[in-house]
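Below: one structure in structure tokens.
With one protein chain removed, the remaining protein chains of the complex are shown where they sit.
Labels run A and B following the written order; every chain starts at residue 1.
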Amino acid sequence: MLVKLSVNGEKHEANVEPRLLLVHMIREVLRLTGTHIGCDTTHCGACTILVDGQPVKSCTMFAVQAQGKQLMTVEGLEQNGKLHPLQEGFMAEHGLQCGYCTPGMLMTSYAFLKKHPKPSEDDIRWAISGNLCRCTGYVNIVKAVQHAAAAISQGGA
Amino acid sequence: MALRTSPEVGGMGHSIKRKEDPRFIRGKGTYVDDVQLPGMLYLDIVRSPHAHAKIVKIDAAKAMAVPGVLAVITGQDLAKYNLHWMPTLMSDTQMVLPVEKVMYQAQEVAAVLATSRYAAADGAAAVEVQYDPLPVVVDPKKALEPGAPVLRTDKKDKKDNHIWHWEWGDKGATDRAFGEAAVTVKEDIYLPRIHVASIETCGCVAHFDRVNDKLTVWMTTQAPHAIRTVFALVAGHVGLAEHKIRIISPDIGGGFGGKVPVYPGYVIAVAASVLTGKPVKWIEDRMENLQADSFARDYHITAELAAKKDGTLTALRIKTLADHGYTDAAANPSKFPAGLFHVCTGSYDLKAAHVEVDGAYTNKPPGGIAYRCSFRVTEAVHTIERMVDLMAHQLNIDPADFRMKNFVKPEQFPYKSALGWEYDSGNYGGALKKAMDTIGYADLRREQAEKRKRGQLMGIGISSFTEIVGAGPSKHFDILGLKMFDSCEIRVHPTGKAIARFGTKSQGQGHETTYAQILAEELGIPAQDIQVEEGDTDTAPYGLGTYASRSTPVAGAAAAVAARKVRDKARKIAAYLLEVAEDDLVWEPGKFSVKGAPSKSKTIQDIAFAAYTNHPQGMEAGLEAVSYYDPPNLTYPFGSYICVVDIDSGTGEVKVRRFVAIDDCGNIINPMIVQGQVHGGLTMGLAPALYEEISYDEIGNVRGGSFIDYLVPTAVETPKWETGHTVTPSPHHPLGAKGVGESATVGAPAAIANAVVDALWYLGVRHIDIPITPAKVWKLLREKGVTE
Partner (left out) sequence: MIPAAFEYHTPSTIGEATALLAKLGDDAKVLSGGQSLIPLMKLRLASPAHLVDINGIPGLSGIREADGFLRIGALTRESELEESEVVRSRYPLLHDTSKVIADPLVRNLATVGGNLAHGDPANDHPATMLALGAEIVAVGPKGERRVPIASFFTGPFATSLRPDEILVEIRIPSPPARSGGAYLKLERKVGDFATAAVAAQVTIGANGACEHVGIGLTNVGLTPIKATKAEAALKGKAPDEAAIKRAAELAAEASEPSADLRGSVEYKKDLVRVLTARALRKAVERAGSRR
């Protein structure tokens, strides 16, 4: 089946089996390997991307369902050589260790901050509760999101 | 520790930003599954639904009919090359693919090779296997009973399921001390099977290049060099010589011990690539990861502790039954089948101790690897910290006072423990005092007393652990004969920049940053100017890898020693350039200057340039060095954790309200990274304390084998950790550092368990095994007549 979609503002099309999972289309057909896979049961969120602005688990969607949609992956965060404040925040606050969960965390937080520019710590913890991290204990991920929220409110993005 | 370098240089003590982050935050890391080679084939594995069964027949016909499927590989196929069994790290044997029978649920039975991931999965679903079920042995106690079915029928003379007996310590002295003791306590403690569950699972891409006869394997391994040697030893007879094997451990999405072993999937992928001459990718999924990869713990412990009337501890006696699954594939130093479990006297000045451990075979997957822990230290710490708490409560002494009284005192270091370890340094009372002050211990005890009057359940738990890391001195530590040194090779380029390569492999710990900082500290070359590489056996010096918190104690020390060798040569060059004697030079990070004439100096960059352009006659050009560091001793990080829990008497839920962690890992290389390691470690301490467990039903069906029931905590369950530290340097480590990656995982579960028991002690509760689930707490409460 022919699927046409846009990823990070670029148009793509590919002929795929209907059963192709969206995450495999992104990683293996489009070769955007920043989006990861960490489970089979829709629990880890390593595969989180935005579909029409909403963060979703791309391992639990078929590529054909993304027909005509606007997708955004971690590779789309940096704009014109400028890192997104979340990316800066994750580096500044040591919000990542092995980096495997990081793209998913970034995408979830990106959508979250758009809706909740001034979140509390608890808001952030609930917002990222569909994304597992085994390395950081979440403390610094929360700080990284706060860091980004502050930067954005000061006109950082 | 005072800072010796500027922030620009970024030596020890600076929280510089991590050098690995720019690629990760852009999604530009390279993990194994990101490797995609032209013509690559995919492997999927057929697994057993039975825990113990004869394989009657494997019918591949339907699978072979699936478009894209190229081969179905079975144990019979591997047997032709004598590759159906492989040795384990503990000199036992493990099946790659079975020929006769399967020994646990989810064991590999056959592998399907196909042109795509999807075709391989379809093929695996189409393989038909006929089994003849055999009696299943799940409980290790029953496994050792007379008449139990003997599992390892492959071993000719094996008549039972007993693997080994190991004991340590002075039995006579210990028994005498118990005979004389005024008070003793005894408890059965079970530390269940758990799984590291790094968010990246295991996998590899094996590529055998038929033109050059060279095998390259990108794989999720914490110990690439040792793996290369193991491959050469196991497959030497089919022509894989060590110089023709290259292991590349790319970015690793968390290891924690789970990426030390050689899993059958790797071996099958390698065999498939050698046979086809094509690259072969094998990536396990999460359920395979949880159900078949090596487990941690599974220790059935009976512990006894003895004390005098005044509360002075005297002796510890432990008997343990270790469930190893169907083979002993533990990842331990060869000499110690129970790892470093005999550090179980912990932070306490005990005069006598004796430990016995027996290993048993059961119908479960093999393992006995770490869960972010140095060879069974969590088992040791959990036992002693639970027992000390039990004794304190028994004697009605506050558990903090009780610990203070019995700690090894600062002036006793170096301290020889009753079980023979020589603790390098410590100030246990200092750490506990700081934790108590931070959390407001006395106020909490008052609050607890008031709450109790109102029937509210609140508990305060302490864990004052001592870790043992940095394996290890070659006298005692080897794996399959390979001594447990580690290595660093430094090359300083003419322009004063450098590359350094190590025998270890980071899985998120930030080696690219911390190693650069050690070198910056020792050489004064800015950390930004030093490229750190690990994980490619063709380029890095040999080392035993990263696990058991050994990177800083061993490879970090190698970095310091290699840097000092570089500095020694640099001193000679500087003396030559400045036309003074070597003894007339003083070093400060980054330059040599002439004693009494500080304006006459040469920077390390000047010297590096000279090393290639203007070096003294008779000296070899270049500025490089390598060190294979054999640590003189282990290091003993420690800490004190205090945890406050509230318990819902209606539902049995335990809520960690506060958790203060004071760690002491000696001198700190990067405070930001150390704190991050503690946060992560604490969360992996919380997880088994309250959530995670892999168990089996009577017929060996695995429970908790997916993220549906294997409960990795999210940000919501995880408390807001409060961390701090004290600094007691290691006297024998070149940098005074000790290693920190695992302390928190080791120390935290006991603090949580102690807090829960503390809340319920007055009701008559003495012990609860982890994970402390709401259902378990509810049951205890109702038994004690508490209800909502």
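Here is the rule we use: a residue touches a chain if its C-beta (ideal position, glycine included) is under 8 Å from a C-beta of that chain, and two chains touch if they have at least 3 such contacts.
Given the structure is predicted, the values throughout are model-derived calculations rather than measurements.
**Student:** Using the touch definition from the top, which of B:125, B:241, B:442 or B:763 touches the missing chain?
**Tutor:** Reading the full complex, the residue touching the unseen chain is B:125.
**Student:** Given the contact definition stated above, which residue among B:595, B:703 or B:766 touches the chain not shown here?
**Tutor:** B:703
**Student:** Which listed residue, B:653, B:722 or B:769, touches the chain dropped from view?
**Tutor:** B:653
**Student:** Would you write out the residues of chain B that touch the absent chain, in ascending order?
**Tutor:** 117-118, 121-122, 125, 285, 287, 650-653, 691, 703-704, 708-709, 711, 713-714, 716-717, 773-775, 778-779, 782, 787-788
**Student:** To test your reading of the contact rule: which positions on chain A touch the chain that is missing from view?
**Tutor:** These residues of chain A touch the chain that is not shown: 1, 17-19, 21, 40-43, 45, 48, 54-57, 59-62, 64-65, 67, 108, 126-127, 129-131.
Criterion: only the chains that are shown with their structure count from here on.
**Student:** Distance-wise, how many Å sit between the C-alpha centres of chain A and chain B, to the nearest whole number?
**Tutor:** 29
**Student:** Looking at the complex, which residues from chain A come into contact with chain B?
**Tutor:** Those in contact with chain B are residues 17, 19-20, 24, 27-28, 31-41, 43-44, 46, 73-75, 77-78, 83, 87, 90-92, 94, 96-103, 106, 121, 124-126, 128-142.
**Student:** Tell me, which parts of chain B touch chain A in their complex?
**Tutor:** Residue positions touching the partner: 17-18, 20-31, 33-34, 36, 117-118, 196-201, 251-254, 256, 285-287, 507-510, 672-673, 675-684, 706-708, 712, 714-716, 718, 720-721.
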